[in-house]
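Please see the structure below; I have some questions.
Heads up, one of the protein chains got dropped from this complex, but the rest are sitting where they should.
For subunit A:
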Amino acid sequence: MTADIRTTAPVHRSAAPAARPPKSHPRRGRWGVHIFLTAVSLLFLAPLLLAVYASLRPYDETAQHGYLSWPRHLSLDYYRRAYTESGMGKYFTNTLLIAVPAVIVTLFLAAFVAFAVSRLRLRGGLVLLMLFTAGNLLPQQVLVTPLYVLFNKIPLPWWMSDSLTMYDSYWAVILVNIGFQMGFCVFVLANFMRTLPQEILEAAIVDGAGVWTQFWRITLPLCRPALAALATLEFTWIYNDFLWALIFISNPDKLPITSSLNNLRGQFFTDYNLLAAGSVLVALPTILVFLLLQRHFIAGLTLGSTKG
């Protein structure tokens, strides 16, 4: 019975690897695997460590000896400079202004669509699911021109956008992110909801619960792990987005954090160590979110793929 709820299954199984049949060369095989995995892990980690290392050293030193040399001076000075010179605080706020509403609205709308498609047995539900899923897989560039024209034509009052149009406002970026990311969330949540026992809903229907109660009070609380996972995933994706802001925002003060690194590039000379410090600062929130919510994060990617 409990095997129906997919997310719980992997956790239990990974905890009991001892049940495996013994192999012919257990010890030699194990060591080989460890050496290989450690080597690959170091190789994967090296670029990140290098960026951190470069950010701690003064430019003169690395210019003379290259990035791969023993350190003579180490300091956190570049971090202070990267933060103040790029105006990172402001851009970080901009990113939050875009990402937080986008994630919340996307999850809410996607959850309802997924609920309707997977739990209510509506006619045309499958078509709806296809429409959303396929939409998420289209290349973004296909949408760019018509949206650019459309956003330029939609007027907004001054208290919503100081450009007086949808273009060059957070609304445009938020809306595009919602529209585009909904597909993925609908897909994952519909697959997740399908694994919930239908009997719970039927009991609620017998008790006279309406559609809203079935959705908000009964189904959604059961989806908490999937929602938490998707929230962290979507936050990283929207945080890292580069293209939408590049196209729909023209005022440099409104750009999100991924664009702030460009402020650290000089016109004639770029201090790459400063840029390294900036990159580490920009990457830090996503890495922290990942490490803190790792369990959810990984579950979020797997929910859509493991289904019966």
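Operating definition for what follows: contacts are C-beta pairs under 8 Å (C-beta built on N, C-alpha and C of every residue); 3 or more make two chains touch, one makes a residue touch a chain; residues count from 1.
Here, contacts and distances are computed from a predicted model.
Remark: of the listed names "Cytochrome bc1 complex cytochrome c subunit", "Carbon-phosphorus lyase complex subunit PhnI", "Sugar ABC transporter permease" or "(2Fe-2S)-binding protein", the one matching the undisplayed chain in UniProt is "Sugar ABC transporter permease".
Screening A:Leu56, A:Val103, A:Leu230 or A:Ile247 for touch with the missing chain picks out A:Ile247.
Only one of A:Pro58, A:Gly179 or A:Pro225 touches the chain withheld from this view, namely A:Gly179. Taking the whole complex into account, subunit A touches the unshown chain at residues 6, 9-10, 13-14, 17-21, 23, 30, 33-34, 36-38, 40-41, 44-45, 47-48, 50-51, 54, 62-63, 66-69, 109-110, 112-113, 116, 120, 126, 128-135, 137-150, 175-176, 178-180, 182-183, 186, 194, 198-199, 202, 205, 210-212, 215, 236, 239-243, 246-247, 258, 261, 272, 275-276, 279, 282-283, 286-287, 289-291, 294, 298, 301-302, 304-308.
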